[in-house]
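Left out: one protein chain. Kept in place: all the others.
Presenting subunit A:
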Amino acid sequence: MLLWRRLAALRGERTPRRLRAGGPGPGPGPGRKSDGGGAPRPLYMDVQATTPLDPRVLDSMLPYLTAYYGNPHSRTHAYGWESEAAMEKARQQVADLIGADSREIIFTSGATESNNMAIKGVARFYKSRKKHIITTQTEHKCVLDSCRSLETEGFHITYLPVKKSGLIDLKELEAAFQPDTSLVSVMTVNNEIGVKQPIHDIGEICRAHKVFFHTDAAQAIGKIPMDVNNMKIDLMSISGHKIYGPKGVGALYVRRRPRVRLEPLQSGGGQERGLRSGTVPTPLAVGLGAACEVAQQEMEYDHKRISQLAERLVTKIMSEVPDVVMNGDQEHRYPGCINLSFAYVEGESLLMALKDVALSSGSACTSASLEPSYVLRAIGADEDLAHSSIRFGIGRFTTEEEVDYTVQKCIQHVKRLREMSPLWEMVQDGIDLKSIKWTQH
């Protein structure tokens, strides 16, 4: 328990620093120039939380934040028409990236809204005949939470377990179908461990059972090829800020043939075919479209480079430090998301030691909590390994130098923390930690 108290004290120190970082502090102000006198900024290695905006994307957005401010739904004047044209071009760009028709793309505020809309929307529309939904234990919080809220409305939810690799067992999926199943929701790439579910196979199974298939592809689109027809996807959630686009925008793909029907979450002016009332934010939609187009052009180049950098990071750490476990399947994964557990090191302490590098132990949404990640628990990681995990995110703008710096600091601090650790000392003396009976306090 002492460890926890010490940790709590450390966190107490940490909070004000975080608050300062959120304030104006060394941050930007209009026309502010760097004089090199302030504290240097840490490296950014947390691209699963959010990505920097690509300058090409900002360039496409700026005219719609300045000169072209018309409401895209105004039909009576040129201001409206030019915004509408830009919005429709963006819709086409999003559709092209996933092999869809532009009429199947609904703009939303982000993947959380898209997930809510897809899951609650389908469930509620078909509720008179169908009351069952299948999802997995490793989904993003917003999927799980949407399902929880549906449970209070009388729906039954099956939360499929995952194998040690983080992948679902297709036989278990087959067995989970019920006559009244309306929807299966499985994410494409996991945000914490980077594993890639067999979307193609899941799509086939769902189509065979005539059940709609939704996938949260926020971490996948623009990074790996996705095709809604080839993969038999009926609904797909897309996020702008995970693909070098702006925050506050996303999209939901909704299949037209066979038609998927949804009950809208929001009531209002009937924009977006009545599924998502509210004025579409033209600059954000334009940014999402541009981000999709850039991602499509750069996918091969980015993927090759990110794979090389990931390989460099993993090889260097593994060759210098023993007892490092890579979480999730080795093969079916997106290479830019690397989740490593450093045995006998407390993940939060390591994160604090690595203050020069922006890293996370898992999802940003739960990074305020000391609980180990539910994703790592679902893949059967031991409690101690789940507590010692760090997620390294490599993206379009990551450099070799950043990887090398991160690796060097990581190795240095893991070694230092282990030298301080009584557990590590006991392991070196050949004591099996599992055999120890810890007294309860």
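Criterion: contacts are C-beta pairs under 8 Å (C-beta built on N, C-alpha and C of every residue); 3 or more make two chains touch, one makes a residue touch a chain; residues count from 1.
To be clear about the criterion, contacts and distances are computed from a predicted model.
A.B. asks: When one chain of this assembly is omitted, its UniProt record names it as which of these: "Ubiquinone biosynthesis monooxygenase COQ6, mitochondrial", "LYR motif-containing protein 4", "Trafficking protein particle complex subunit BET3" or "Dynactin subunit 4"?
C.D. replies: "LYR motif-containing protein 4"
A.B. asks: Touch as defined at the start, partner being the missing chain; which of A:Arg91, A:Lys232, A:Arg333 or A:Arg396 qualifies?
C.D. replies: A:Arg396
A.B. asks: Need a quick check: the contact residues on subunit A for the chain that isn't drawn.
C.D. replies: Answer for subunit A: residues 26-28, 30-34, 36, 38-44, 52, 55-56, 58-59, 301, 356, 396-399, 401-402, 405 touch the chain left out.
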